[in-house]
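Please read through the structure below; I'll follow up with questions.
The other protein chains are all here in position, but one chain of the complex has been omitted.
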Amino acid sequence: MDILVKILYAIIAIMVATIWGLTLVAIVRKIYARVHGRFGPPLWQPFIDIIQTHARRAQVSHGLMFYLGPVFRLAGGLGTFLFIPIIYNSAVFGNFSMAGDVLLVMYFIFFGQLGMALGAGEGGHPYSPIGVARGLAQMATFELPFSLAVIAVAIQYHTLNITNVVAAQQGGILNWTLFTNPLAVIAAMLSLLGMNSHAPFSLVKAPQEIPIGPPIEMNGSFLGILQTNRGIFTAAKLVLFMNLFFGGAAHPNIFVALLIMMVKTFSIYMFSVFIGAAFPRFRPEQSFRFFLKWPTIIGVLSVIFIAYF
Amino acid sequence: MEKKYIDEIEKEMKLANEGLPEHERKFFSDARPSRIEPLNKHLENFVNWARSKSLWILAFGTGCGSTELRPLMTARFDISRYGISGRPTPRQASVFVIGGYASMKTIKRIVRSYEQMQGPKYVIALGSCTINGGMYYDSYNTINRIDYYIPVDIYIAGCMPRPEALIAGFEELKAKIRKGECDGMNKYADNFDWYKENQKKIIKDWNMPDYNW
Amino acid sequence: MIKNSESKYKDFVADRSKYPQEENGKPVIDLSSHKYTKIWQGPQHPGVTGNMSVELIVTGDEIVDAKTRVGYLHRGFEKLMERRRYIQCFPIVCRICVPEPDTNEYCVSAAMEDLAGIEIPEKAKWLRTLNLEMSRLANFLMWIGGQAGSLGMGAISQWTMAMRDYWLDLFEELTGGRVYHMYMIPGGVRKDLPDGFEEKARELIIRTRDLLYDIERVFFNNSIVKSRLIGLGIITPEMVAEYGIVGPNARACGVENDIRINNPYVKYAELNVKMITATEGDAYARAKVRYREMHQTLDLITEIFDKMPAGGEIQAKLPNVLHWKIPAGQTYVKAESTRGEHGFYMVSDGTKYPRRVFARGASYTHSISVLEKLAVNISISDLAALMVSVHSCPPEIER
Partner (left out) sequence: MENLIKKLEQMVDVKSFVKKREDLYFLTAREEQIIVLLAYLKEKEGFNHLAFLQAVDYIEDNKFMLTYMLYNLDKKMNLGINVFIDREKASMTSIHSLWHHAWQYQRELHELFGIDFPGSPRVKESFVLEGWDEMPPMRRDFDTLEYVERTFYPRPGRSTNDPKDYMKEKKYKNFVDSPKLRR
């Protein structure tokens, strides 16, 4: 009986996260539009897009992996999400948080991309392998500073459990990792730029070079699933960062806590949006070089700093 | 019915793909487009509303009419307010904007891109040149009527039509979609042989499959 | 494979140790060996300029061979003009180059006047100069938006396209047409300036300057833009004569080739047009040259408004244009478009119909020979930027 309740709670959490993630995507589109000097699409546009993609009459598949690719992507997004507590100390939004879930989450972040790579490769369009190669290489590079930052956090709090990490940051803004371990936060935020793949790191979906890259053959429901996953995955990433570095969202009143979560994730997202609105795109090797240079050095420094001082 | 008749019927229902060399034919589909019936009434109305609210234009500037697509997309006449955005690949696009005249080299690509689009797909034809040839009515390289080669939903007259006219045309298209009148995909499937005959009449070197998904 | 620090770009060489193996100087490209992939960039591709395509052969991310395929916009203008009378030729020529139609109008009208020996009045010359400069500015705004967009910087292209649209509004007020303005008819121009045109234009010039300063701050001083454009597609002064390179592409490597100064047409002799050159010859230098050209165009428009006489005849006496016979002869009239030398070669044989009209577009060589040479050894990511940087305009290639 207990597990059923937990599953029900998880479904509620997924709903909330999906809606919030898609709304966040729409808000970001509007902000870009304002930078461009126009109005931009309405806030409900992503939802209508998803309905429209699922309502296509004909859908072309290229084999089994082509089916499984978006499914893996969605599984990766859900897996990333399900092990992150959205709200600290909440029965509904606690999710399946357990010991060592940080490692699981980082594995799931990879998992979705790999599944997507398999599916896109089956599509057979020459641009999708190029996009997949770019995406995986870039991910391998930006995962390095991120893992270093997570290792630093784990050393700092002597735990691999996100809930404990959040618990350790409670009680005052100065307990956040942002202030207790700034180097790790800097490294992680730099890698967030690549994770969100906004400019200048929007290599994977560069329209002028490889028109939209891996999902170039995805159509109809495949694309719809990918877009749904975009909402979930965005929310999951941002909530993870919020939990690890910005003190999580904790409040006795659940709605206030949700509000805190929204405000924090939004401001974390803005960091990469502001940079993306003002910069052109890197060449792939430039992007890889960027991640392997300063963010990695900062991450190593943060680990050393935490371990020995 | 006996099985061999069924086989014969199936054989003549298959496409010949004569344009392709012998060893390549097995790589391509030889199925004809099939008519797809809409869903039941209320569901169809709902999805039609969703389709009309998010139109994805195929990013293929086939003629000089596509010059006016850039002001349409950008800050002056911001078409994304109406949920219309560009899509770089035909697999995901739902609206094909034929920008002005189509030369004989372009109509081949137009046919190919149109057949690769996943239905329901709508076509908007810009400019007088797509209606009756316009000022290129006697040019040996530009076709006169686009609707002999692909089904067209909305014509926008003018050389070239202004962005306001384009916005009005898109609104017309939305109204037609909500009424469920834009059925170009099934029209193409029904009159497939007629369209193919017209296309092969002008595309002299037909080196692609007869119907490419 | 590709060095990308700004200083190293000067001696830019790709590592050819693996692919393709060279035999007596020529790379051997064997598609059946699975080392190479053939990719068609275009015609249905967001990164190509207009409706053209480049047939690429890549190994990994590096282009080893490129062939430009054009002809998707061929309308046979020259054949059509042989079937039309002189005055009927005039309204179709502006379709030859879509973003900048006025150069075609000027060239064909000037060619007819040159053959028929008609001298157009002063005010008409001033108005033609004004119109040419305005269209040059509009096209440059579109170009710099495309250059920024090809690097994935959407904001700049949105701003410049909006600003270009205000200039198109001025065009509409002056000529009645938004994109295609059949304005410079043979023997003069169609309309005089409307009231209040000058004030609107001056006010718009100020706004355009503000936008240009913003663009310099956001685009030209951007480290990523520099690291991507500097050293991309270097045109050397030796190539200029060999490949027939004209216009900003030639000026960006130090060759002083500007028809407005070398062979002044309508009123450029009385305006102070400065020769704007750079020395590097790479994409960044070309962009800078065009950026300074835009500023100079704004200056020129202001100067034209200062020097233009108020009244005056704007239309010379023509014979009845419906049966207008032009004496036999041949002529070549050229003007400086945004892409360089844009010329019309017209041969008449004494009848009502021209015998032969040929439109020489600058990007005829820029985006075929030059692009095929420059595209080799660069990464596939840079191809869109390179195509915009040589300013290829497909409709004027194939007419």
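By written order: A, B and C. Residues from 1 in each chain.
Keep in mind that, in the parts below, a contact is a pair of C-beta atoms (placed from the backbone, for glycine too) under 8 Å apart; a residue touches a chain by one contact, two chains touch by 3 or more.
Bear in mind the structure is a predicted one, so any value in this text is a computation, not a measurement.
Across the complete structure, the visible chains that the omitted chain touches are B, C. If you put the missing chain back, the residues of chain B touching it would be 104-105, 108, 131-133, 137-141, 143-145, 148, 198, 201-205. In the full complex, chain C touches the omitted chain through residues 70-71, 74, 76, 78-80, 82-83, 85, 88, 114, 185, 187, 190-192, 241-244, 246, 255-257, 262-263, 314-315, 317-323, 329-332, 334, 341, 343, 345, 347, 355-356, 358, 360, 364-365, 368-370, 373, 398.
Convention: only the chains that are shown with their structure count from here on.
Taken as a contact graph, with one node per protein chain and an edge wherever two chains touch, the assembly is complete, since every chain touches every other chain. Taking the mean of the C-alpha atoms as each chain's centre, chain B and chain C sit 32 Å apart. Between chain A and chain C the centroid-to-centroid distance comes to 44 Å (mean Cα coordinates, whole Å). Counting partner chains per residue, chain C shows two or more touched chains at residues 45-46, 158-159, 162. Multi-chain contact residues of chain B (touching two or more other chains) are listed as 59, 74-75, 88. The residues of chain A lying in touch with chain B in their complex are 33, 36-42, 45, 48-49, 51-53, 55-60, 207, 211-212, 216-220, 223. Of all residues in chain A, those touching chain C in their complex are 32, 35-38, 126-127, 130, 199-200, 202, 206-211, 277-286.
On chain C, the positions that touch chain B within their shared complex are 43-46, 50-51, 71-76, 79-80, 83, 91-92, 95, 98-99, 142, 157-159, 161-162, 164-165, 168, 178-180, 395.
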